[in-house]
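== chain A ==
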Amino acid sequence: MNRTWQRFKASYLLFSFKQDKTAMLSLAVLLTLLVTGLLAPVFSPYDPYDPANIDIMNSELPPSWTQDGEAAFLLGTDIQGRDLLSTMIYGLRLSILIGCGAVVLQGLLGVVVGLLAGYLGGKIDAVLMRIADIQLSFPYLMVAIFISAIFQLAFGIGRYEDLSVPLLIVIIGLAEWPVYARTVRAAVMGEKNKEYVEAARVIGLNRWRIMFRHVLPNTMTSVLVISTIQVANAVMSEAALSFLGLGMPVTKPSLGSLIRSGFEYIFSGSWWITLFPGIFLVLLVLVINLLGDWLRDVLNPKLYKG
Partner candidate 1 sequence: MFAFVIRRIAQALFVMLIISLVGFSIKNKIGDPIRDLVGERVTPAERELLRDKIGLNDPFITQYLRFAKNAAQGDLGMSFFHKKPALAVIAAKAPATLELVFGAALIIIFISLPIGVFSAIYPRSAFSRFTMAFSTLGVSVPVFLTAIVLIYIFSVELNWLPSYGRGETVSLGGWDSGLFTVDGIMHLILPCFSLASIMLPLFIRLIRSEMMEVLETEYIKFAWAKGLHRKRIWFIHAFKNTLLPVITVFGVQIGIMFAFTILTETVFQWQGMGFMFLEAVERSDISLLVAYLMVVGAIFVVVNTVVDIIYGLVNPTIRIAGRK
Partner candidate 2 sequence: MSHLLEVNDLEVKFGLRQGDLTAINGISFNLDKGERMGLVGESGAGKSVTGFAIINLISKPGFISGGRVIFNGRDLAALSEETMREIRGNHISMIFQDPMMTLNPVLTIGTQMVETLQAHRRITRAEAEAIALEKLKKVQIPSPEKRLAQYPHEFSGGMRQRIVIAIALITDPEIIIADEPTTALDVTIQAEIMDLLQQLCESEDTGLILITHDLGVVSQVTEKIAVMYAGKIVESGLTDRVVNDPKHPYTQGLIKALPGSLQPGARLNQIPGMMPTLTDIPPGCAFNPRCPLCEAICRDQEPPFIPVDHMTRMVACHMVKLDPNMGTR
């Protein structure tokens, strides 16, 4: 473990990172957001899910620095009287959890499928890739919206809301696995013909071992490269689904649901309910994208275009 740390410290990755101010700033912001979100109970001033904290008389209060604001509610309150800042922090946590969970799911599914298709080839490859291609010919957002609509109808709204976090992870995971499958398959097909694979076969290792212990680690670079975009996409997808009402319910809102509930009130002038969650969301996705750009540039200069 110590050796790995030593290698990392001396690596090009760290060197290049220290040179790139944008990357460093993005990582700092990302870490702040992650810590704040994941440790929501610690950082948020109130617990927005506790009914005792919510007083409908407090609803729609503007941020504390404006004329009608109150000091107790830093960024104002939403339509139900919940402190906006606290709800946002909890919402941030949901967005992070669902985003990462979905990517882990699509990653596992996609990598295994891609590995099998790329290495075993033949009929398995043809069938798996056909399925992936058909799903890919639909934009992922549409697939996600459809799957969630079906789930909602199948489970009924009540149960759907109860299970929303795992369901959303499954939905977004299922919607995007083909991207991983395709990438890994291409990488595997490139590795398949290299000599270390031949050597492993000659020694007599069985193909599962070769696939998972030898070929797979060498395809991790491409997986890493697309993973950052995928996390950003997953967070955006969850926000979109919640905005449409197909995602997190209003009782346990994510940033997308907050924007939705805020939208209706923008005409009466309560702009903060939409704006602040919006800023949080954009900030989260932006730093992930910036770090992703830097990572792509560092890992494979050929891939980074312009």
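How these were chosen: all candidates are chains of the complex that A comes from, given by their letters.
Methods note: a residue touches a chain if its C-beta (ideal position, glycine included) is under 8 Å from a C-beta of that chain, and two chains touch if they have at least 3 such contacts; residues count from 1.
It should be emphasised that the depicted structure is a prediction, and the values quoted were computed from it without experimental measurement.
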Exercise. Touching chain A in this complex, which is it: 1 or 2?
Worked result: 1
Seminar exercise, completed: The residues of chain A that touch candidate 1 in their complex are 134, 137-139, 141-142, 145-146, 149-150, 152-154, 232, 236, 239-240, 243-246, 256, 259, 263, 266-267, 271, 274, 278, 281-282, 285-286, 289-290, 293, 305-306
